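All protein chains of the complex are present and in place, except for one that has been dropped.
Up next, chain A:
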């Protein structure tokens, strides 16, 4: 029986879709059977980031309206052994779907997959309620900006209301040099306000934009910092304890040595 994890944030543009794509892909790289579900009906993006846009035949709404079977709507990502994708509809809007519909779909996916990653739309209205309906756990994505943290806080409250306990936090687009100079909220500050477990910190990385544009999740390119961060996050989801990566970007032989010894 698989586990359904919703990736949400409240605020738009903080990296929900990027995080969903990368976490899903990283879990697939680690040998898990993963299904990505895009619930952002009318504004789907996950297919583009994954580079699967041109392979969509049926979508979520087709499944709900029984135009096709669930298995027919799933798009297999051929780059990986066991990565599937259930796209959202682009021609409908969010009212075409009810929370119970999504719940039913997630429940019927669970026996066949280890992880079901649900990409949530921005906002806290119907789309959010749909996405959250079938989830067992939640990952809240926030950037270290006050507006984003405020919305994340609101969403955490709503998740508690929806009976999803202990959501985990990903702090995205971190710029270590700005944090150091005090121009950006630092990680401790964000954690102090949100008061939930930190799942990972993802540095701001140009590679993410680049790979998003060519439809290739960043984790596939292990040289980028963001890729390493997402791989670590995936391992933490599996229960490994992986220390937070050194964001200072100091290379140097000494730092490398420290890293090898596990004290860096």
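Assume a contact is a pair of C-beta atoms (placed from the backbone, for glycine too) under 8 Å apart; a residue touches a chain by one contact, two chains touch by 3 or more; residues count from 1.
FYI, contacts and distances are computed from a predicted model.
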item: Omitted chain (choose from "ABC-2 type transport system ATP-binding protein", "Probable septum site-determining protein MinC", "Transcription initiation protein" or "ABC transporter permease") - UniProt protein name; value: "Probable septum site-determining protein MinC"
item: Which residue of A:43, A:193, A:228 or A:245 touches the chain not shown here; value: A:193
item: Residue among A:3, A:82, A:136 or A:153 that touches the chain left out of view; value: A:153
item: Touch residues of chain A, complete complex, unshown partner; value: 150-151, 153-154, 156-158, 192-193, 195
